[in-house]
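Read through the structure below, which is laid out as structure tokens, and then see the notes.
Right, chain A next:
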Amino acid sequence: MTAYDVESGDNVHPGNPVTVDRYTPGARVNHWITAISLVLLALSGLALFTPALFFLTGLFGGGQWTRTIHPWIGVVLFFSFAGMFLRFWKANLWKSEDGTWMARLRDVLTGHEEKLPEVGKYNAGQKVVFWAMSILIIILITSGFVIWDQYFAQYSTIDQKRVAILIHALAAVAIICVWIVHVYAAIWVRGTIGAMTRGQVTGGWAWRHHRKWLRELVGGKSH
Partner candidate 1 sequence: MNMELSRRTFLKGASAGLAGTTIGALGFGEAETAYAAAIRPFKLAGTTETRNTCTYCSVACGIIMYSKGNLAKGEKADIIHIEGDVDHPTNRGTLCPKGAALLDYVHAETRLKYPMVRKPGSDKFERVSWDYALDRIARLMKDDRDRNIVEKNNDGVTVNRWTTTGFLAASATTNETAWATYKVVRSAGMVVFDNQARV
Partner candidate 2 sequence: MAFNFELPNPNTKDPKTNLGEADLVRRSASSVPAPARQLTPVAKLIDVSKCIGCKACQSACLEWNDMREPVGINRGVYDNPEDLTPNMFTLMRFTEWVNPETKNLEWLIRKDGCMHCADPGCLKACPAPGAIVQYSNGIVDFVHENCIGCGYCVKGCPFNIPRISQADHKAYKCTLCSDRVAVGQGPACAKACPTHAIVFGTKDEMKKHAEGRIKDLKSRGYQNAGLYDPPGVGGTHVMYVLHHADKPEIYANLAKDPRISPIVELWKGMTKYAGLAAMGAFAVIGLVHHVVTGANRVSPEDEENAKKLTGGRA
Partner candidate 3 sequence: MTNSWTDIKNTDLVVIMGGNAAEAQPCGFKWVTEAKANRGAKLIVVDPRFTRSASVADMYAPIRQGTDIAFLLGVIKYCIDNDKVQWQYTKAFTNASYIIKEGFGYQDGLFTGYDEAKRDYNRSTWEYEIGPDGFVVADDTLQHPRCVWNLLKKHIAIYTPETVERICGTPKEKFLKVAQMISECSSPTKTMTSMYALGWTQHSKGSQNIRCMAMLQLILGNIGVRGGGMNALRGHSNIQGLTDIGLMSNLIPGYLTLPTEREPTFDVYMSTRGFKPLRPGQMSYWQNYKKFFVSFLKAMYGPAATAENGFAYDYLPKLDVPAYDVLRAFELMHAGKMNGYFCQGFNPLLSFPNRKKLTAALSKLKWLVTMDPLETETSRFWENHGEFNDVDPSKIQTEVFQLPTTCFAEDEGSLTNSGRWLQWHWAGGTPPGESKLDSWIMAQLYLRLKALYQKEGGKVPEPIVNLDWRYKDPGEPSAQELAKELNGSVLEDVLDPNDPTKVVLAKGKQVVSFAVLRDDGKTACGCWIYSGCYNEAGNNMARRDNSDPDDTGAFSKWAFSWPVSRRILYNRASADINGKPWDPTRKLLEWNGTAWTGYDVPDIAPGAKPDVVGPFIMNPEGTARLFTRGMMRDGPFPAHYEPFEAPIANVIAPKIRGNPVARVFKGDMEQFGDAKEFPYAATSYRLTEHFHFWTKHVQINASLQPEFFVEISEQLAKEKNIRSGGWVRVWSKRGSVKAKAVVTKRITPLICDGKTVHIVGIPLHWGFTGAAKKGFGPNSLTPYVGDANIETPEYKAFLVDIEPIVGPVA
């Protein structure tokens, strides 16, 4: 039987230490394009969001350029993230153990993972991030089009634009917060970043954080 959340390319290499392939080069490239887009969007967006940060337009060659580029980066982000979504959505489907994991968030934050159920390739936290990103990006691209006056001004009323721009701002704030969680988690849980840089984690990391996934990988090999 093949495991539900083993993704193509995942693999175990016995040795000392044991290494596990977690992300294919494709997945990593995809991730980093998305990541860079999101950062650029956050910076350019914030520049137009509050005068306090308007100086950030300097990074993009001034206000006119910032105004021009921002929506285009948004489009890039959208498609890039869509790619990731297709790769990862299955493994991010909600499972029974995710509920329990969530319920014991305290132990998660205090690092008592022995008290948590074994989780597959993604824990509940990562899944929440994944789905939040997915939803927010759809909201942002949609509201974004409504206020992308250069090409779409005539397709909505000014009142609709006002609502859209408010939603866009709120969603942007939300996605930045989610992003902070995501990045922090990657830093806090040592050995994680390697997964997105080299594509590999150590067996110990997998054992500690995604034991179920490791077992399935190993189990998978037996056939």
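Behind the choice of candidates: all candidates are chains of the complex that A comes from, given by their letters.
Heads up, the rule we're going with is that contacts are C-beta pairs under 8 Å (C-beta built on N, C-alpha and C of every residue); 3 or more make two chains touch, one makes a residue touch a chain; residues count from 1.
Small disclaimer: the values here were computed from a predicted structure and weren't measured.
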Options 1, 2 or 3 - which one, within this complex, touches chain A: 2
Of chain A, residues touching candidate 2 in the complex: 12, 14, 16-18, 47-52, 54, 57, 62-64, 66-68, 109-111, 147, 149-150, 153, 158-159, 161-163, 165-166, 169-170, 172-173, 176-177, 180-181, 184, 187-191, 202-208, 214-215, 218, 221-222
